[in-house]
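Every protein chain of the complex appears in place save one, which is left out.
After this line comes chain A, so read on.
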Amino acid sequence: MELADRAVGFLLTLVSLSIFTYYTFWVIILPFVDSDHFVHQYFLPQEYAILIPVFAGVVLLCFLCVFIGFVMLKPKKKKA
């Protein structure tokens, strides 16, 4: 099913590019825009630009640790 592969790959590229452009705009360009410009209502306040990636990173780390612990604690089947 190469079409499904292609669709998933295309989706991934779109998601990554959109995240990158949104984040770049948010962090780099927005501080230089006047505070009463209309485009500010499409972006969260600046503190969230630090909080959201850090939160996502911590969640990822916790998930990894839980997963590793889960795999290590699973009882191994003994060969009869």
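We adopt the following convention: a contact is a pair of C-beta atoms (placed from the backbone, for glycine too) under 8 Å apart; a residue touches a chain by one contact, two chains touch by 3 or more; residues count from 1.
Basically, contacts and distances are computed from a predicted model.
Asker: Given the options "AP complex subunit sigma", "Hemoglobin subunit rho-like", "Dolichol-phosphate mannosyltransferase subunit 3" or "1-aminocyclopropane-1-carboxylate synthase", which would UniProt use as the protein name of the unshown chain?
Answerer: Going by its UniProt entry, the chain not pictured is "Dolichol-phosphate mannosyltransferase subunit 3".
Asker: Since one chain has been left out of the picture, which residues of chain A touch it in the full complex?
Answerer: These residues of chain A touch the chain that is not shown: 2, 5-6, 8-17, 19-20, 23-24, 27-28, 46, 49-50, 53-54, 57.
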